[in-house]
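Every protein chain but one is kept in place in this view of the complex.
Note that the chains are named A, B, C, D and E in the order they appear, and that numbering of residues resets to 1 at the start of each chain.
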Amino acid sequence: MSLAKSPWIIHVNVNSCNGCDIEVVACLTPLYDAERFGVLNIGTPKQADIMVVTGSVNYKNVNVLKNLYNQIPDPKVVLAVGACASTGGIFHNCYNVIGGVDQVIPVDAYVPGCCPRPEAILDGVVAALSILEEKKKGNIKGKEVKLKGSEVPSNA
Amino acid sequence: MLDNTIETTEIKSSGELLKTVEGLKSDGYRYSTMICLKANEGHDLIYIFEKDNKLKNLRYFVKPGEKPKSVSGIYLCALLIENEYQDLFGLTFEGLAIDYKGHLYLTPNSPKAPLA
Amino acid sequence: MNTNDILLAVLVLIGAPIIGCIASGIDRKITARLQGRVGPPLLQPYYDVKKLLSKDNMVVNPSQNFYVVVYLVFIVLSLLMLVFKQDFLMIIFVYTVASLALIVGGMSTGSPYARVGSSREIMAILSYEPVLILYALAIYLLTGTFKLTAVLDASSPMLMYTPLIFIAMIVVLNIKLKKSPFDYSTSHHGHQELVKGMTTEYGGPGFATIEIAHFYEYVFLTGLIFLFWASNPIIGVLLGIIAYLLIIVIDNITARVYWQWMLKLSWSVLLIISIVNIAFLYVSGVQLA
Amino acid sequence: MMENTVMLLIIVPILFSLLFVALPKSLYKYLAWAFFIIGVALSVNLVLDGTGVVQIGEPNFAMFENIVLVLEVLVILFILAVSAKYKNWPTLGLGIISAALFAYTFTNVPGAEGASFNIDQFSQIMILIVNIVGTAIILFATGYMDEYEEHRHLHRQKTFYFTMSFFLAAMNGLVMADTLGWLFLFWELTTLCSFVLISYNMDEEGINNGFRALALNLVGGIALSIGIILLATKYEISTLSGIGTYAGTDAAAMAAVALPVALLCIGGFAKSAQMPFQSWLLGAMVAPTPVSALLHSSTMVNAGVFLVVKLVPAFAGSSLGTAIAVYGSFTFVMCSALALSQRNAKRVLAYSTIANLGLIIASAGIGTPLAVAAAIMLILFHAISKALLFLCTGEIEHTIGSRDIEDMSGLINKAPLLTTLAALGMVSMLLPPFGVLLTKWVSMEAASSNPVVIVFLILGSALTTVYYAKWLGTILSSSMDKNAVPHKKPETYFPLSFLGLAIVATSIFVFSIYSYFIKPQVEILLKTAPVISGQAGQFTSEIGAFAYAAIFVVLALAVLIYLATKNMFTPRTTSYYMCGENNLEKDRLMFRNGLCSYEKSSVSNIYLQNTFGESKLTTLGYAISIILIVIALAGGVGL
Amino acid sequence: MTTVIPFGPQHPVLPEPVSLKLEIDNDVVVGVLPSLGYVHRGLEKFIDTKDYNQTTYICERICGICSALHGITYTRAVEKLFDVEIPERAQYIRVIVGELNRVHSHLLWLGLFADGFGFESLFYECWKYREAVLDVLERITGNRVIHSISRVGGVSRDLTKEQIDMTLKMLDAVESQVKDIEKVFVNNYTVKQRLVGLATMSKQLAYEAGTAGPTLRGSGNAVDVRETADWDIYKDLGFKPVVEKDGDCYARTKVRITELYESIKLIRNAISKLPNGEVAIPIKGFPTGEAIMRTEQPRGEVVYYVKGNGTKNLERLKIRTPTFANIPSLLLMLPGVKLADVPIVVLTIDPCISCTER
Partner (left out) sequence: MGMLNLVLTNISRKPPTRLYPFEIREPFKEFKGRIVFNPENCILCGLCQKKCPPDAITVTKADKTWELNVFRCIMCTECVNGCPKDCISISNERAKTGAKEFIKVAVPIVDKPKAPKAETPKAASSK
């Protein structure tokens, strides 16, 4: 239960157009006030539980994403916010876009929309909470994502 | 060409280019941006300058294999766009203030010169 | 040490974190309300700590958690010494051990942000430590001893004679609680240039330890304010609460400042007013009845 | 037999210095071990012999007196010769003045019938420091000097060990001598040793700094000898204890001897490198580290404060005392502030040394029993901690090739034991429950009656915390690259560990030390004992209590909790937070920069050169300290 | 030895992935090297696969913050290629949405900026007020952030009476709220401590460094493309560029606050002058020729270059975004400021990396 009451998030903007980002930030502001659920935008992966990713993966930020994922202590949940993070969205076949976040790190929940409303993101956080509890109970560890020399995921 | 072409002044050599740009700077023009187009195997560079909300455009043709001169020594702010074209078109500008060597946006594994 | 003392010690050990936890919950709630939000539940700090304890113990330097344990035990020790009316100067030195342990803990991780945060916090020592010791000196001048017995047994409040030091102490409290405008070494939310400053590399149980130590520290710092009106415990506690509220409000109406600015403030204003206060005590020779 | 021990304490080091010259380098190690063991034995023996006065009367006196005369002449001739050789005119001038004063003394001052060594508890403490810490440092040097010389292409180890050992003899004489004339000789001998050792590298920097030290100490020596002349001619006092006895009679007597006492104190200030004389000690940092540890932190510079403390009965409670207290505390705060802007570890230590000596002087100036007790204890604890810190710095320098504090980050990964010892040294300088802080606490409590002094002490102690915290944090920060391998030689690590243990032991047994040494000594000096009691692991004065035992217990508890919980939460090592741009295959502190290449991140501490830099503060320090000294002197002549 | 630290790409104080390598000496920045490419998607290449109509939606997603103005500028550029004049009412709706966009963007920036100097509660205030603007935008366009209102040939939705009333009501409320926060930004002692005299650029320097928008106008240059003849409506609405002359972070903040009032005024005027009629005309054929279109976005002037070749795809699309023009000025402003000021100085150009890198 404790996990579900204190989800600290780290917000990672990888390839986003800012639309999703500002909505993630809007979740924290008075009108939506995610802190009601104990959500803190904590900044450092070392203290985070939920990784909120906006935007798709490109060749430059793929390592960033993996590094940050590896630095979050278990149990952890990845929430892909927006069409870009979920599937690559409108940019899915741009030359510098590898695809959705799940091409690189395991994603636990997706939030649709371009951009998703803050309410949708809150839904996502709530969904992430139950996954977090499950992971704790089942002692499910996130696998260490290896940084490949080539920086290109095999399934890209 | 067509009637809605933008007005440009043709520049013949890179020496002339630098001189013209310097002249524009002393006339109080701001560097706005530069446009790169593929043309006749080479590239057309359209330099856009602005003063009092009016634009002045220079067009310079880069022959295949030619290394155009950077104007970042005159206008520092030109360095970003010139680096961008190094990435995207595979051009090489000489005398860049900061040379990202084709790694401004792209990393060694991304597609090379995608717009070329 | 008789049974009463042991009972009291146990009470402090258990009670202080509970009070501190609730205080920090109230703090967050009030902060949220000041910002026009609903805010987290009152027991949020408790949930946070519980969660942190159940997380993976991820470290960059295997010994980094040692320093936070030192931080915790020395905070507890200084609180206990306060409760047992020990030498105030000594309490401050013990408290310094705790502060330094946290700083060194930040440094020991070696991460750039933590180190910058720690070096700023070191500079903070320069601004609050003299005030704290001058406070001790004031107690000495008023009672003829550094032991707190005299203050706690006195029948008149110390605030009467030490108003300027009280003001300085409010600012020190603000610095120690790392609230805006003095949250440059680590802030409660990670929205600052140093991410989480000193505690950037701490997570899980290590960070939980820091949080628990903070609970004790809350109580300890309130205790320092309490001393100003120890003659009437109710007013004393009230004074502590008012000081807290004041700091929470200040937190919400100021931007973060530079440590340089704070150093200037403390050496030019806080120190001077404290010294003026001390000079007054020295010259007038008043004694706490 | 105390008499024998006293003689042995002077003769044995001289013997060893000759042995170092006679024997080959390969045997130094064994020689140093022997010296260490004998040093410990002798000094412990002296303590066991108890206190008392050793009179040297006729017929031995004549012989000794002649030796002394010859030595004094030699000293002066050496100074004149060397300053002429290096064309150092100021030193030459001072040498000539010294010579003149010597001549005056020789002709005009009536000679004494005998001389005496006065072994009190203070001397015992000093003897312990000199012969245990001192020989430990020499032992350390045998593991250190080869590498030191190798890097600098020097072959002067014979000179080195000769002077170091000879210095111990001089220092032993100095702390035991009661006769002022003899004391003065030993005093000048230590100055000479210091000069030789500072110039050890024989490069321009070393020689210049050596001369600076020589010149400033000559100034002090001149003040000292004028004081001695005045005492002898005006009041017929020829012993150190005599001053106290004379001044102790009544306030008028105290006021009468104020001027010569002030002059003696100035001699002490110069030796202890107090402002405005501090520059020689900073210059002395060019000497090899063992020299800094031995002469310039734990022993020789203590001679100055030793003298001042011994003079306490002559100014306790007087306005001269107050002036000295203000002066000392001013040096304390000023040098602590100066240390803030330093990144050269040895300079930090040098400033810290000056500052702590200032604190001792301040305590002595306050002159209450509590304060004097603090002063003596501080000499002891400071000597041990500082010796350790200097030696650690030397060893660190050999490990990483730099004495810049900033280069020491990550040291804990490279040389864990060395770092732990250095950290212990630093912690012992500023945190409870260690001795230095205990004495700082005592002196603060003692100084609380003097608002100026206490404010200085408060500021100074905050500044001290800051500059040590920076250094401490830096060496303890992890960086995970293990390029340098620590040199593990017993000759270097034994002295370090020994000093580390000594810090802990003396801190734990602080109350025994207090009751055995300090309390009787304060009684001797001030005729009253400080009201300090120690029960239940507390150090209780009339106005406060220092619960050092509780802190030791809690510290142990912290270690236990850490060890116990370590296994509860198995730590998993991960990489630094680098905003996501780590590269784990390379250095863990590497990150990718804009040019798509990798770069190492580093963080340096804050030094505040603009506020606390030497250029900003030194002039101010000179001005104020000179004013304070003038005030002290003026008070002395009764203006 | 100086301090070298990575600042970003994932850094909580910069919600966007820009990375700066900072070299710091004694707490003062002495060197800075920006690292870009974390949001580079390659949108200028997209025109190969998408027709000129679909490209509108891509341009809107160059940046989610001033997406409406991207869409508007793009569609106007293409309309210029077709050489068509779209209905007046559509033009006015574009202006209204565009200015609403600026209001929300400036409020957003004020909030983030406040957060940058550690003033959380002020950040929350700004974003609280911003929600009202977003509600209006949502009702007008159907989306809170990415509005998709402008299409080639006009706008996709008309403005109803109800929406106009709501807008006017919101403007009144927001105007008074802006007055409240203006007091804080302009008068609060700690805020002034942080902003006044920070990262000053002289008029000349800002001009030559090619800066744009409030960064440029904060240094005393009255350059605002809304003034040009390119788009007459602004003249009719009585637009005046907002200028402050001090050139520091404080001045740039004041520019943006004053622009809020200016935008509110423009929207009111536009609503009062809103003509009746169609909101879109059909466009036939494929674009040819070259055109440059410029618009003043919240962050400054955006330059669209479009080239058509008679097919449904454009031949070349080039966008010079305002942040692209402002980033070089960071190289000039950052050296010499304290580490603690880095986020403030970076935020003071109102960076939008996604538009810089496209």
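Here is the rule we use: a contact is a pair of C-beta atoms (placed from the backbone, for glycine too) under 8 Å apart; a residue touches a chain by one contact, two chains touch by 3 or more.
A quick note: this is a predicted structure, and the numbers were derived from the prediction, not measured.
For the chain that does not appear, the touching partners among the shown chains are A, C, E.
Across the entire complex, the residue among E:Gln10, E:Thr73, E:Ser105 or E:Ser156 in touch with the chain not shown is E:Ser156.
Looking at E:Ile5, E:Val32 or E:Ile58, the residue that reaches the missing chain in the full complex is E:Ile58.
Summary of contacts with the chain left out: across E:Asn188, E:Thr228 or E:Thr348, the touching residue is E:Asn188. Although one chain is not displayed, its contacts with chain A can still be listed: residues 30-33, 36, 83, 86-93, 102, 107, 109-114, 116-117, 119-120, 122-124, 126-127. Although one chain is not shown, part of chain C still touches it, namely residues 30, 32-39, 249, 252-254. Think of the hidden chain as still there; on chain E it touches residues 50, 53-54, 57-58, 61, 121-122, 125, 128, 135, 138-143, 146, 148, 156-157, 180-181, 183-184, 187-188.
The rule is simple: only the chains that are shown with their structure count from here on.
Shared contact partners of chain A and chain D, listed by label: B, C, E. Most remote from chain A, judged by the distance between CA-atom centroids, is D.
Our note on geometry: chain D versus chain E, Cα centroid distance of 65 Å, whole angstroms.
With centres set at the average Cα position, the gap from chain A to chain C is 36 Å.
Each of the following residues of chain A touches two or more other chains: 12, 29-30, 41-44, 46, 58, 60-61, 64, 68, 71, 73, 95-96.
Among the residues of chain B, those touching two or more other chains are numbered 103-107, 114. Every pair of chains meeting the contact definition is listed here: A-B, A-C, A-D, A-E, B-D, B-E, C-D, C-E, D-E. Put simply, chain C touches chain E in their complex at residues 31, 34-37, 112-113, 116, 180-181, 183-184, 187, 189-193, 195, 252-261.
Interface residues of chain A facing chain B in the complex, by the touch rule stated above, are 58-60, 95-96, 150-152.
By the touch criterion given at the top, residues 2-3, 5-6, 8, 29-30, 33, 35-38, 40-44, 46-49, 71, 73-75, 136, 141 of chain A touch chain C in their complex.
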